[in-house]
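Right, I'll just put the structure down here and ask away after.
Chains shown are a subset, placed as in the full complex.
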Amino acid sequence: MTSVLTRPASAADGRAQPVVFERDLDVLSNDPVNGEYMRLVLAAPREMLDLCRAGQFFNLLCPSLGGETPYLRRPMSIYGFYPERGELHFLYKVAGAGTRALAQLRAGDALNVMGPLGQGFRIDDDWQRLVLVARGVGLATLAPLALEANRLGRHLTAICSARHPDLLMSIDYFRELGAEIIPVTDAEGTSSLEHLEQVIEERIAGPGIDAFYTCGSNRLLTLLQRIGKRHGIPGEIALEQQMACGLGMCHCCVRPFRKGDKTVQLRVCREGPVFDIQEAMPW
Amino acid sequence: MVDLSVDIAGLTLKNPIMPASGTFSEELAEVFDIECLGAHVTKTITRGLRDGNPTPRVCEVGSSMLNSIGIPSKGVGAFLDKVVPFYQAYETPLVVSISGNTADEFARLCSEVTVEGVAAIEVNISCPNIEEDGKAFAIRPSSTYDVMQKLRAATHLPLWAKLTPNTGETPEVARAAQEGGADALVVANTLLAMAIDIRTRRPKLGNLMGGLSGPSLKPIALRMAYQCAKSTTIPVIGCGGISTAEDVIEFLIAGATAVQVGTATFINPTAMVTVIAELERYLEREKLSSVRDLIGTLIDEEQKEGVVFMEAAP
């Protein structure tokens, strides 16, 4: 069993069926989680949340607020989805016009979202011991994996990297979900590639690792590709790229991937954002 | 009940709203039932495989965008095998957009896509003509006429010629396209533009330059649609910055018979659905029985003919 979103097969008449929502959702809260990040909580309908999978994203129509006039939608990973509570969460870093506008949303405002989009993380039936390695806002993308692992009864270790212990996010969240945490920080000198490699190798030698998950960073990608190859451990990476449509129509979000001895261009919004870690190409 | 149907060179569309090439694909059917559209227009393909341009391929400029997707193509074989059959499940006419870097290759592709299930061929003559100086065919009347003649000979299907705004000779190019055999004109493609990231001092697009689309393009495309309607006798399909029913009405009044919606779908994936519904409501409110009653109704008698064709800074 995998938790990849299998899009509904074409209906009897051969036509595709609508499975992507475009909706105005109410903002429940939008608060800073630490100096650099904000958590946005939206009220979402059950049928939308039921389609969500860890690793998928939404394309947000950031409002024109406070002099910011973002035009294109902005892609944001699902940070959390709670069908029972009717909540959809995003965790974002304020970067440019779009996220500055997002940051001004208040409870009661509406935000137009489109999604869920893309392919989520795969958790094969025999992947029991999962390890995620992430840094900064990348944790937003990997967080729902913890929820999923918990639901499926898998053991998850989260190696969380940050500049400074204060900036370590989501640790409590991971811990609540029963994940084991290994924090590493620049400030404590524990986040170097060498140290990370050592930590992971010890773990492989000890309890063992069935699959890796990471996102975003080139450094982590090459490290995990190397370790994965060495030990034959599969893995997945969530990638980013500039997007326009978020649906697969415009082909602006491509990245190169190794497929056998060929390089193919795949759409991050459609074939991704989650890809096989060995097929991803360092940039 | 108002009548939204229009006729483009013998092809009846149930309404005048269709997607612009490159901003539409099978995936949009996951958001709404695309049977509601006037036509389905596919992304331009070339005969052979192509990768497209380096990333980033898109950036925002004000309330509009630049793209330099290029024309990544899986080739005509894959297109006929996978894409054409997908659209067979719909009654909406399928319009296939094609392009080529030489007139002969272009014409060959034109005959290859002349297959069952294709209702019309949109020829993207805004692409570079590499046998000459790399300028788009549709920049000059002569190269427009030459390529259209070869394309005309290659198919019996209706040919829609897609023009470029990167020219100072829109009326002449439009006439050359008609004389070369175009059955309709799509007006227009994107306008060559550029943006720079001042922090990195790099172009915002991997390809250096790209095409402007979205609201900023609208007044330019509207002017071109009007010029084309005035200078030819074939239907004009307006395209450029259209995102609301008011925009559509503006193009119809200017003389367009139908319109294409591009970038607006990226911002609002259901933009076309809304536009169709609002157009219908507008006609009801205005007590017009047919959308055709709007076409070419601009009150412009007071204007000197010369103004239409001049192309100088006013």
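Order of writing sets the chain letters: A and B. Residues in each chain are counted from 1.
By definition in this document, a residue touches a chain if its C-beta (ideal position, glycine included) is under 8 Å from a C-beta of that chain, and two chains touch if they have at least 3 such contacts.
Just so you know, these numbers come straight off a predicted model, no measurement behind them.
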Counted across the whole structure file, the chains come to A x2, B x2
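Here is the rule we use: only the chains that are shown with their structure count from here on.
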Per the C-alpha means, the centres of chain A and chain B lie apart by a whole-Å value of 36
Residue positions on chain A within touch of chain B in the complex are 7, 10, 13-20, 22, 61, 69-73, 97, 112, 114, 241-255, 265, 270
The residues of chain B that touch chain A in their complex are 22-33, 35, 43, 51-52, 55-60, 62-65, 67, 69, 72, 88-90, 214, 263, 265-270
